[in-house]
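A single protein chain has been omitted from the complex, and every remaining protein chain is retained in its original position.
Labels run A and B following the written order; every chain starts at residue 1.
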Amino acid sequence: QCSLDSIVNEKMKQALIHLEFNPSAPQKKISCTSIKTSGKLSSCPAGTVVTGCACGYACGSWDVRGETTCHCQCSLVDWTTARCCRLT
Amino acid sequence: QCSLDSIVNEKMKQALIHLEFNPSAPQKKISCTSIKTSGKLSSCPAGTVVTGCACGYACGSWDVRGETTCHCQCSLVDWTTARCCRLT
Partner (left out) sequence: QCSLDSIVNEKMKQALIHLEFNPSAPQKKISCTSIKTSGKLSSCPAGTVVTGCACGYACGSWDVRGETTCHCQCSLVDWTTARCCRLT
């Protein structure tokens, strides 16, 4: 019974070490990109979320529509940029 | 000793496959929401962080107080929106 137990324990230990030093899920990080379009709306690509928006003509008034679209609210705005992030 | 080794190896393999395809931690993603309030301050819910702020009257000057509160700095600002994100 000694050898059985020790073999199983040893293999378990190796498997745990393997998992801890080489986890199946790779280290995640945040990646962001900017999407700039003409007009007052700019949408993020699928799989990304809006973390902030920028607007033409110095406008700092914006809102996010449906999680993925930046909307600049000033009456005079020539471009809108969505800052879009996701985990990679 | 052959059967012992092969049985343990096989079970180890199955366990590793199980862990890799069904990791206990579900796939994380970023989720964001906007909190809009009257005045010059807007705070994110507990567990979220400010990634950006928007201000009324076109104001683009803001700072973040204490990790979770947006503060719009212009003298004339009627609303403040905090963009609040977290991992889910």
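Following the convention adopted for this analysis, a residue touches a chain if its C-beta (ideal position, glycine included) is under 8 Å from a C-beta of that chain, and two chains touch if they have at least 3 such contacts.
Predicted, not measured: the structure shown is a model, and the values here were computed from it.
The chain not displayed touches subunit A at residues 1, 4-5, 8-9, 12, 15-16, 19-20, 23, 25, 28-32, 34, 36, 51-62, 81, 83, 85, 87. Within the entire complex, the positions of subunit B that touch the omitted partner chain are 3-4, 7-8, 11-12, 15, 18-19, 24-25, 28, 30, 49-53, 55, 58-64, 67, 74, 83, 85-87.
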